[in-house]
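With one protein chain held back, the other chains of the complex are shown just where they sit.
First chain written, first letter: the chains are A, B and C, and each begins at residue 1.
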Amino acid sequence: MPDTAVSPASTATETRELTYGEAVNAALRRCLDEIPETLLYGEDIATPGGVFGVTRGLRRDFGDRVFDTPISESAILGSAVGAAMLGRRPIVEIMWVDFSLVAFDQVVNQLANVRYVSRGELTAPVTIRTQQGSAPGACAQHSQSLEALFLHVPGLRVCMPWTAQDAYDLLVAAVHSDDPVLVIENRTLYPTGKGPVRLGGPVQTPGGLRVRRKGSDATVVTWGAMTARVLEAAATLAEQGISLEVLETVWLNPFPTDEVVASAARTGALAVVHEANTTGGFGAEVVARVAGAGVALRVPPLRLGLPDSRVPAAPSLVAGLLPGAGDISESVRDWLHSA
Amino acid sequence: MPDTAVSPASTATETRELTYGEAVNAALRRCLDEIPETLLYGEDIATPGGVFGVTRGLRRDFGDRVFDTPISESAILGSAVGAAMLGRRPIVEIMWVDFSLVAFDQVVNQLANVRYVSRGELTAPVTIRTQQGSAPGACAQHSQSLEALFLHVPGLRVCMPWTAQDAYDLLVAAVHSDDPVLVIENRTLYPTGKGPVRLGGPVQTPGGLRVRRKGSDATVVTWGAMTARVLEAAATLAEQGISLEVLETVWLNPFPTDEVVASAARTGALAVVHEANTTGGFGAEVVARVAGAGVALRVPPLRLGLPDSRVPAAPSLVAGLLPGAGDISESVRDWLHSA
Amino acid sequence: MTATDAAAGSATATALADLRQVWRMRAFEERVRELRLAGDAVGSIHLGIGQEGVAVGASGLIGPDDAVFATYRGHSWAIACGVEPEALFAEILGRATGVNGGRGGSAHLTAPGHGFFGENSIVGAGAPIACGAALAGRHDGTDRVALTVFGDGAMNQGAVHEAMNFAAAFSLPVVFLCENNSWSELTPIDEMVGQPELFRRAAGYGMPGERIDGNDPEQVRDRLGDAFEVAREGGGPTLVEAMTQRLVGHYIGDADQYRRPGERERDAENEPVALLTRRLRDAGTSDDDIAGAERAAREEMESASAAALAAPLADPTTAKEHLYA
Partner (left out) sequence: MTATDAAAGSATATALADLRQVWRMRAFEERVRELRLAGDAVGSIHLGIGQEGVAVGASGLIGPDDAVFATYRGHSWAIACGVEPEALFAEILGRATGVNGGRGGSAHLTAPGHGFFGENSIVGAGAPIACGAALAGRHDGTDRVALTVFGDGAMNQGAVHEAMNFAAAFSLPVVFLCENNSWSELTPIDEMVGQPELFRRAAGYGMPGERIDGNDPEQVRDRLGDAFEVAREGGGPTLVEAMTQRLVGHYIGDADQYRRPGERERDAENEPVALLTRRLRDAGTSDDDIAGAERAAREEMESASAAALAAPLADPTTAKEHLYA
């Protein structure tokens, strides 16, 4: 799978200095602009511009294709399924991934079945934007990383942008995709990452990964906000003479199995780091795919994640659970030394 | 973890000829009898005795501790959480695991958090009984195997009985447990498995596995209704000189990692077979644990499950997806020959 | 012939057409039951026998841009939308020629080409989806009305509540049609609510609600027609509670032993075949015409099901297709 599987360019490109949140906004603006079938809705996203300010200005500029909804996730997701069946291309927001669980039926039993059960006579090109993860002080019901739940749902594409450029590119790819796509953002990233973002480029096809660092001693697969911690750990270890290859798998479905397997085969060691709970996390799938491919590893694969816990609110407690950059570099060093 | 970690016996034992469904009934009867705090409720479970007849007679014998509910899964599960917080020990039924998704919040965000967030000042000893899996003609919304979703929820115990004896023992263990437990039954098994079931024995502690067959060439881990297919495949392969060790992991949380690792180390080969979709299925976790333990395998681990698909209704189509005993024996033979 | 006579004659003609359509649905279902009992069809199948009056009354109201969302008990609704019985039988029989090529089965029939956006086997889940179909109509230049049909028991499901409020808040052209057959599977609805007049919930959402006789296609046509008109003209959603009865078990195989005293007798008197037959007899329609409605329907369903049975089973090698674009 190529890094950027592109389809023909649609609009003129330009580069602007944007944060992650602004890049999301720019992607939405572009999609609303170039796809008349798009609708954008969710709680507080229109007139107020979103609780994180990410959807600001879109109601003003696109009128009633952008609207606020009642606090009714089943109605939001269900209506997106129905509107998509009838030719619209809805982009809906679930404010926190945790809230998707009040309406998980509409994702698993409804959205994901539309195309398959109708043999493609109906399709459901819905984009669900949400955000997840731990942030200081957030309670147990606002802190989970739940990508693994969605990755066990065939029919649903899933991606998790970390850079502002990917926040833009992946969302544009999602909205243009004829499949339902879940885009998992991260609220701690919205105000960050200010830097040049290329806008208006060719629409990518779901898939691909980002080689964030080349290395030879071990392959570390990661995604989402954890990427920053892994890169920091990799920098630390580089100073100690340990060379990590860091793969950010921005698309988790489709997953770039071949690239990950090839890298692990080259380095002979595989670690997966994610913010989600370890047991049943998608890290298990990554390990299982590499193991299933028969890659010879000189050290057993390592998984780092939340150590199977609920998420406490106090930052001091979270620090006792969630691996930080220091924990990661230490764990990886010890692990490689054990080889 | 021992096969049967027992606590002192509570009632006299007796052995009766029961089907799987009757064994469930017997377990419920025992729990209602010996634990005055138990409540039993769900859709159609009281006066009608359940859509599968499993709860027959319990309303008559236990009065208003057993009652029917509206078709309101959030109310069923949510009220179970509240009743448990206040000292009851509710046993609730979700008729099909697929329906739990309309109320998944109450499991993940509510039930699983009670003990942790309150530091044990509150507990939620709720037993959720449900059933899942494929049965001929059932539609996509009534056929899924969703254990992996629940196994990514720390705080929630999960088991999946396959024999009538386990249908009894595991349920009794679940209701007696001070943790919330999800018991996943299988509707195709209710009328089957008639045989002697020991009733009234000591209450087991969640955990343990069943060694269904001893063998030396490969370890096959499986659970639920798939166990029958795996055992059939193992019998076929035995005739061909291939000796499989079949481990039925009736408890998936807690998972008997040590026993599985030890067996895989002994046989040098690991396969996991489940009815759930392969990607993100719990088979990935089993493979990752064994790989993570550094077990040297002479052949890459094998995973067999639904090949990442929605479930079609037509039996001929399901046959093209779900591995049967013949597919399993063939796959396992080819896999071991590839070593 | 006086104007009154003409009106009466036309009413009679309508009643006879209605009876024919009721019989088509019932003959379809009875044939399905035979196929299930014979083992040609497998799995859980939910028949609409007794409830046909609602679908028959609605059928003329459904325009080409409209979208219908039914439940697992939706065979009659597919027929009401004009789907060919042969393709429905084929689907229920797991044939390659079924409306979903065997992927849907009895409980997930879909035929979007006929405005039938499908059955749904999750209680209540179709209601929010219908809101989306109505929403699409706001933006695609049609005057689409979305009709979502569900049972009395579904009224207690969160998704239905959210859908009703969503539609009411945004004045969406959705008609919420509750087929109240007084049973939610094996449990009576009146024991599962504090207010058994379910249509009364509509007021809380700020939308009109009413209870009608679902056994009388004429009344359904009239009152449901008003709801369609209001919706089409931008007046927003309506909740219609159509009182009906299922004359059979919840699913084929349900021993159906939970009925209350007097219920079966009342149901037998009220159900649409009895009602329409009485009406036609009173209007002087011949026994032959009345019997002809049944006969024609049985013949049609006999040959449609025979054709479906002759079709090949769905091909297992295609089972993985159509998951993604």
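Operating definition for what follows: a contact is a pair of C-beta atoms (placed from the backbone, for glycine too) under 8 Å apart; a residue touches a chain by one contact, two chains touch by 3 or more.
Given the structure is predicted, the values throughout are model-derived calculations rather than measurements.
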{"item": "Chains in view that touch the one left out, judged over the entire complex", "value": "A, B, C"}
{"item": "Contact residue for the chain not shown (choose from B:A27, B:V81 or B:V220)", "value": "B:V81"}
{"item": "Given A:T19, A:T38, A:S72 or A:S145, the one touching the chain that is not displayed", "value": "A:S72"}
{"item": "Hidden-chain contact residue, picked from the options C:N156, C:N180, C:N215 or C:S305", "value": "C:N156"}
{"item": "Touch with the omitted chain, as defined above, among C:A130, C:A146 or C:A168", "value": "C:A168"}
{"item": "Residues in subunit C touching the chain absent from view", "value": "156-159, 161-162, 165-166, 168-169, 171, 191-195, 200-207, 236"}
{"item": "Contacts of subunit B with the absent chain, listed as residue ranges", "value": "37, 39, 64-65, 67, 69-70, 72-75, 77-88, 90, 102-103, 105-106, 109-110, 113, 115-123, 154-155, 157, 177-179"}
{"item": "Where the missing chain touches subunit A, by residue", "value": "43-44, 47-48, 51, 68-75, 98-99, 102-103, 135-142, 307-310, 312-321"}
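Quick note on the criterion: only the chains that are shown with their structure count from here on.
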{"item": "Chain at maximum distance from subunit B, centres defined as averaged CA atoms", "value": "C"}
{"item": "Centre-of-Cα separation between subunit C and subunit A, whole angstrom", "value": "41"}
{"item": "Separation of subunit A from subunit B, taking each centre as the mean of its C-alpha atoms, in whole Å", "value": "31"}
{"item": "Distance from the mean Cα position of subunit C to that of subunit B, given in whole angstrom", "value": "37"}
{"item": "Residues within subunit B bordering two or more other chains", "value": "74, 98-99, 102-103, 139-141, 308-310, 312"}
{"item": "Contacts with 2+ other chains: residues of subunit C", "value": "100, 103-104, 108, 120, 122, 125, 158-159, 323"}
